[in-house]
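Accompanying notes for the structure given below.
One protein chain is absent from this view; the other protein chains keep their places.
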Amino acid sequence: MEPLSSYLIVSSALLGIGIYGLVSKRNAIRLLFSVELIVNAANINFVAFARYSNPPILSGWDIVFYSVAAAAMEATVGLALILVAFRLNGTIDVRRLNRLRG
Amino acid sequence: MAFDSWTLMLIFEFLLFLGIFPLLIFGWLMSAKGRNAIRDAPFESGQTHLGEARQRYMMQYYPYLIMFVVFDVVAMFLFTWGLAFTALPFAQDFLFLVFLVILVAPLGYALYLSGKTEVW
Amino acid sequence: MKRLQGLPTFQELVSLAVRIITSRTFLEIVVFPGLLNILLSAALLTWLERKVIARVQLRIGPLYAGMWGILQPIADGVKLMFKEMIFPELADAKLLMLCALSLMLIAAAPVVAIPFGDGLVIANMDIGLIYVFAVISLFPSVILLIGWGSNSKFSFLGGLRSLFQQVSYEIPMWLSVLGIVMLTGTLNLSQIVKAQQNVWFALPQVLGFVVFFTAVLAELERIPFDLPEAETELVMGWMTELSGVAFMLGFLAMYTKLYLMSALITTLFLGGWLGPFTVPQPVWFVLKTFVVASIIVIIRGSFPRVRVDLLLKAGWTRLLLLALANIFVTVVLILLGLDWVWRV
Partner (left out) sequence: MPDIAFLALSGLVIASAIFALEAKELIYGAVGLAFSLIGVAGLFVLLGAEYLAMFQVAVYVGAVVVLILFTIMLVQRESGRIVEEEEPGRLGRAGVLVAGLVALAVAGAVIILAPVSPEAPESYRVPLRELGVSLASSYAVALVILGLLIGATVLGGLTLAKIDREEKPSGTAQ
């Protein structure tokens, strides 16, 4: 069985990729991808820590349940926002969405 | 030779892949490759095709999609409840009823909106 | 040459191969509940469907290939293998082939968890039911991608219809089996079959059975819910621009799905491998599955099609309400203390 740290390295790498996307991408949907990746990095950490405790803690899994559910809701509202932004401005490039006009 | 069930699942999928991937390659290799404007046209009942295929269709059913995402989550939570139903004390069973009742008004709104075709 | 000393000899390799091939696990994966079973059954179902529909419509159906045309599926397969794969201009050939491949992989995956007999299951998963549902829920995205990648209006429209239909009927399908999970307290499909030793779940869960059967018809895109590939409106729906081997894979995937969904209905509601006479368990199971599949086929021969918006609305209102009603019936059953009948 792998050591705990290997899971943590994977999740850190995923977090890094997500932050890279948030910093360098300007397409709203790609920003949403980045957010999802970051949430998943956190979830891996939760499950890994819960699994490697002795005895394993059930709360880790419970929290990930709520985390996945909340992330799905976030994606739903985020995509609706992107849809509205596209309808009003004709683009989903976040650099163009800098005017606060409904 | 006892395998984990997920390993068995992967072995099964891999063998199936080994079975059908050569078929696809075979079909790709055996097929004629000539390009031809008429043959490559998308099927439109024999007519010359007009306009873009990837148009913006069917925004009308967007509420159903949102309800699906929401109810996916709800159903998964309900399955944990169903598993634990007999193990839980009676009062806590009905917590999930509260959980469902909260959802009634938003879903009613979603159904109402999906019926109003003029807002989509 | 020193390193080669450690390598096994040819005879050792052969005996190892023989041992693997004759091992129970391998036979289960490749022959009976596994590959050969589902591929042959799917092929047989294509023939059965053509024959039954022909009888319903006072025709004869396939006749020349083999006895009663039973070899027709093989002839079709050979024909399709040598057909050219034509992809329309601007279509994404790689994406389409990847999607056809993954359609087949997804369609066959549930067989891993379905028990064809007591202990005759490839992987006896504790979460078998949820596994099957999770795998089935991968279909809409693949179909949407096929519709998009084809660059054809028929495909795209069919893909979108299929997406909305599957999405609308997945939730009632999930909720209709919640009653069974509550009664048995397990997600393991073998345990669920064993729980039906006294009474099949079709009786106490009759509402759930009706909802599940209807939702399965919609998931399979069959009449009266065949809007995604309504032949008279949308040609072949999202499969319009698939051809050759890609079409074969998509078509086979649909029939594999039909077979496995019938198997799931049998497992959940009709007592799985259990039966009154001393017939081998897999025979009972396959027999029941084919009866369910034939009923689904006969329904195709006798019902008209529903309009798409009415269909979606019915899924979200009536079917969902029926599924919830089924849950409450189950709660009442448990509160009355009648659930001992199905305790494992």
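Per-chain numbering from 1; labels A, B and C assigned in written order.
Operating definition for what follows: a residue touches a chain if its C-beta (ideal position, glycine included) is under 8 Å from a C-beta of that chain, and two chains touch if they have at least 3 such contacts.
Every value quoted in this text rests on a predicted model; they were computed, and no experiment measured them.
Interchain touches from the omitted chain, evaluated on the whole complex, reach A, B, C. When the omitted chain is restored, the residue from C:47, C:87, C:148 or C:269 that touches it is C:148. Among C:47, C:131 or C:213, the one in contact with the hidden chain is C:131.
For chain A, the residues touching the absent chain in the complete assembly are 1-2, 4-10, 12-27, 29-30, 32-34, 36-37, 40, 43-45, 47-49, 51-56, 58-59, 61-62, 64-66, 68-73, 75-77, 79-84, 86-87, 92-93, 95, 102. As for the chain not pictured, it touches chain B at residues 6-7, 52, 54, 56, 59, 62-63, 65-70, 72-74, 76-77, 80-85, 87-88, 92-93, 95-96, 98-100, 102-103, 105-107, 109-110, 113, 118-120.
For chain C, the residues touching the chain absent from view are 90, 95, 125-127, 130-131, 133-135, 137-138, 140-141, 144-145, 148, 151, 163, 167, 170, 185-187.
The rule we apply is simple: only the chains that are shown with their structure count from here on.
Inter-chain spacing, taken between the CA centroids of chain A and chain B, is 21 Å. Distance between chain B and chain C, defined via averaged C-alpha coordinates, is recorded as 15 Å.
Annotation for chain B: residues touching 2 or more other chains are 72.
Within chain C, not a single residue touches two or more of the remaining chains. For chain B in complex with chain C, the touching residues are 1, 3, 5-6, 8-9, 11-13, 15-17, 19-21, 23-24, 26-28, 30-32, 37, 39-45, 49, 53-55, 57-58, 60-61, 64-65, 67-68, 71-72, 75, 78-79, 82-83, 85-87, 93, 100, 111, 114-115.
Residues 66, 69-70, 72-73, 76-77, 80 of chain B touch chain A in their complex.
Those residues of chain C that touch chain B in the complex are listed here as 23, 25, 29-30, 34-35, 81-91, 97, 100-101, 104-105, 108-109, 111-112, 122-125, 130, 137, 148, 150-157, 160, 164, 167-168, 170-171, 174-175, 178-179, 181-182, 185-187, 235, 240-241, 244-246, 248-249, 309, 312-313, 316-317, 324, 331, 334, 339.
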